[in-house]
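Shown here: the complex without one of its protein chains, the others still in place.
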Amino acid sequence: MTVTVLYFAWLRERIGLGREDVTTEAATVADLVDELKSREDRYAAAFADMTTVKVALDQELSSLDASLAGVREVAFFPPMTGG
Amino acid sequence: MTVTVLYFAWLRERIGLGREDVTTEAATVADLVDELKSREDRYAAAFADMTTVKVALDQELSSLDASLAGVREVAFFPPMTGG
Amino acid sequence: MAGSAHLRIVVTTDDFDLGAEASRLESGPDTGAVVTFTGRVRDVSGGLKHMEIEHYPGMTERALTEIAEKAARRWSLSAVTIIHRHGSLAPGDRIMMVATASRHRNAAFQAAEFLMDYLKSRAPFWKKEVTEGSSEWVSARDTDEKSLTRW
Partner (left out) sequence: MAGSAHLRIVVTTDDFDLGAEASRLESGPDTGAVVTFTGRVRDVSGGLKHMEIEHYPGMTERALTEIAEKAARRWSLSAVTIIHRHGSLAPGDRIMMVATASRHRNAAFQAAEFLMDYLKSRAPFWKKEVTEGSSEWVSARDTDEKSLTRW
């Protein structure tokens, strides 16, 4: 399957892009993260400490162990600092 | 001594005036209220239920048993309803 | 002492401009949060012609200043505004406002609620509702006095 993956704030800066389409067989978010980390150092650096990374699936907050079945958009970002 | 006595809201309406100078020997607020009540029915009616009457001495909230020594302005009014 | 908080107390028959009032509090590099509360004349039962607000000139300004100073001692505030109208107001008219400015949102929110709670039972205002053919003084609510105990 192909999912759109979005990166925000310092994740976007470390990875060097804000958006990419990824073709993957990953079953869960964690599997997708592992796959990205194994690709290139900049992903490994960005995802080094997953306690500071949040994930949204199709624009709803989710978690690392969530399934990617049927998901079209995955977003990674640090804890929010709005307001 | 002579004190200025002020009445507000329904106390003003029942007594029929908002302000008067009263020459009195009353030692406390309660004494002054008794003196006013004995004067005329409209005062007796206004002060019939003192649980619904508040008093300020020289523009500071006070109480019925407070002394009038040195006081220049006494105000009677119902519980406040601002805001 | 109220620290360095700027206090603005206004008792007036005139309407006020909430945006302009809030802008006054938005000054200085360290004000991160401004909270405002505006109270309006409600027509609760239908048929309200107008509301008359009586106050105690002199004591009103003193009481409002004391309440603002109390808030400014308790929280770190850069500014406090209290405006309260008196006279004859129509349904929907603004009655009063408070505004607080602080570095952080919690101080600004808490101080604004504190001001409202104290103002309700410590500032000498009395409301009268006038309908077609009758009028009635608004009763104080027990909950207003009780809400002071949380501070």
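Note that the chains are named A, B and C in the order they appear, and that numbering of residues resets to 1 at the start of each chain.
Convention: contacts are C-beta pairs under 8 Å (C-beta built on N, C-alpha and C of every residue); 3 or more make two chains touch, one makes a residue touch a chain.
Model, not experiment: these values are computed from the prediction.
Touch, as defined at the top, links the missing chain to these shown chains in the whole complex: A, C. For the chain left out of this panel, the touching residue among C:63, C:112 or C:140 is C:112. From the options C:5, C:35 or C:80, the residue with contact to the chain not on display is C:35.
In the full complex, the hidden chain is touched by subunit C at residues 17-20, 22-23, 26-27, 29-44, 46, 91-92, 94, 103, 105, 108-109, 112-113, 116. Residues 6, 8-10, 12, 56, 59-61, 75, 77-83 are the ones on subunit A that touch the missing chain.
We adopt the following convention: only the chains that are shown with their structure count from here on.
Between the Cα centres of subunit A and subunit B there is a gap of 73 Å. Subunit B and subunit C have Cα centroids lying 26 Å from one another. Distance from the subunit A centre to the subunit C centre is 49 Å, each centre being the mean of its Cα atoms. Chain contacts: subunit B has no residue touching two or more partner chains.
Along subunit C, no residue makes contact with two or more other chains.
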